[in-house]
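What follows is one structure encoded as structure tokens, with my remarks underneath.
All protein chains of the complex are present and in place, except for one that has been dropped.
Labels A and B are assigned to the chains in the order they are written; within every chain, residues are numbered from 1.
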Amino acid sequence: MAPKVGLFIPCYIDQLYPQVGIATLKILEHFGVDVEYPESQTCCGQPMANTGCTNEVGPLAKRFVDIFKGYDAVVCPSGSCVSMVKHHYAEYFSDNAEYEELKAKTYEFCDYLTNILEVKTLSGRFPHKVGLHQSCHGLRELRLASSSEIMGPPFGNVRELLESIEGVELSQLQRPDECCGFGGTFAVSEEAVSCMMGEDRVHDHEQAGTEVLTALDMSCLMHLDGIIRRQKKPIRVMHISEILVECL
Amino acid sequence: MTTSKEDILNQLRSQSVPPTDLPDLQSIELASQWIRYEDPAEQFAETLASVGGLCVRVKNVDEINQRLSELTAYQEASQVCSQIAGCGQPNVSIPDITDPHDFENIDFAILPGEFGVAENGAVWITNEGGPARTLYFLAQHVALLVPASDIVNNMHQAYQKLEFAENSFGTFMSGPSKTADIEQSLVIGAHGARSLTVFLVEEAF
Partner (left out) sequence: MPSHPKLAAEFVKNKDRAHWHDESLWFVRSKRDKAARQIPEWELLREQASKIKMHTISHLPDLLEEFERNATARGVQVHWARNATEHNEIVHGLLKKHDVTRVVKSKSMLTEECHLNPYLERHGIEIIDTDLGERIVQMQNMPPSHIVMPAIHMKKEEIGELFHEQLGTEKGATDPQYLAEAARQHLRQKFIEAEAGITGVNFAIAETGGFVVCTNEGNADLGTSLNKLHIACMGIEKLIPRAGDLSVFLRLLARSATGQPITTYSSHFHGPAPGAEMHIVLLDNGRSEISGSDEFRRSLNCIRCAACMNTCPVYRRSGGYSYSNTVPGPIGSILGPAKDPKANATLPFACSLCGSCTDVCPVKIDLHHQLLTWRKEIRVKGFLPVSKRISMKMMSWLMQAPRMYRFVGKMARSIVPYLPRFMLYNRMNDWGKQRELPIIPKQSFREWMKQNHDDK
């Protein structure tokens, strides 16, 4: 029997980027996963947690575990929200077996795709120069790829998956894993630095000839896209699932 | 009234800090992973060059004297002192000096080094506390003599050689004095030596 996967769609993707959720769903179903979308889900609580308002997170964390505990796996197209659940929920659950179990079976979408479903390549074409933005939480919290600070052999399933797709050429960036400057409420409370960071990322992709800018996290892309559209740069922004769904 | 010392120690002791273990840096498990080089002396020379120093491999003191005469800094030096018998042509006698300030105008100092470290081009120098200690830093140019056989691979091996049983002063010196405090531009010769030459000497000196 196919595993039953609970699809965790972060609140801002639900409200602002439905196409990302749809692409994720289609890809999972394409590979034979039995996907269910629990209706009552809302937000993992990360914005409150990152602002220090942990009192406001507790109830959301408990809701989250209640909603998703029954699935074989929980899959989410956002490294940042997965990292919230996996790494920052512990303080709301002391010695809670349900949480520990859920934590172990919660996956970022590409992680699930490449490591659990073992998808190594896709048959379609995507004839574009693609710039892969390494979203920080996927990189340095979930360790989905090697970060430039840590000394060791390089790795990264998403990069490999993209490289394996016909027509994809990856951009060579000057700073391969610098933060885009979104950072949740940081984007607003430190607006000046946040926008300069975003602009610098966009410039790096511009010099590298990026046509399509992608990432594991739509939040980084929302910020970068906001700058790209304001400055009318010829770069298209797509979540990784939107690229992959075109290559099925 | 309690003293500051008692207060600080009491404050520290009043807290429950879970004790953790100290790693054994000489254990096989760790020591086998510390970097080693096929030719430590060669690596030493290379690293020293990368930090702005010059490594010269020589047979004996005679050869050093010849090589010294080829060094511009040595040729131009008007005040020279040497702590190694027969090495260089000193015109300031170190034992005669009791106040380190008198070394102020030394242009070139020839001094002993104990051993070198391949991974970082450092030479361990030590001094019992006489005024000559200043020379390593105050002389405009410094040459060190190090036995060629005494090059260790890494800092772990270096510390195995050090004891600190006596009151003493010791420094790892890696290249000439330098600064990059003005717009990241590397300038050799900040306050200390403007140049550092290390002679790796094969024969005893």
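The rule we apply is simple: a contact is a pair of C-beta atoms (placed from the backbone, for glycine too) under 8 Å apart; a residue touches a chain by one contact, two chains touch by 3 or more.
The structure presented is a predicted model; accordingly, all values stated were derived computationally and were not measured.
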Message: One chain isn't shown here. Among A:5, A:65, A:102 or A:197, which residue touches it?
response: A:197
Query: Out of B:47, B:82 or B:197, which touches the unshown chain?
result: B:47
- prompt: Which residue among A:3, A:47 or A:124 touches the omitted chain?
  reply: A:47
Message: If the hidden chain were put back, which residues of chain A would touch it?
response: 9, 11, 13-22, 25, 37, 39-43, 45, 47-54, 56-57, 59-60, 63, 88, 136-137, 139-141, 147-152, 175, 177-179, 181-200, 222-223, 225-227, 229-230
- line: Residues on chain B facing the left-out chain by the touch rule are 3-5, 7-9, 11-23, 25-26, 30, 33-35, 47, 50-51, 100-101, 104, 117, 119-122, 129-130, 133-134, 136-138, 154-156, 158-160, 162, 164, 166-185, 187, 189-193
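As a working rule, only the chains that are shown with their structure count from here on.
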- line: Chain centres from averaged Cα atoms put chain A and chain B apart, in whole Å, by 51
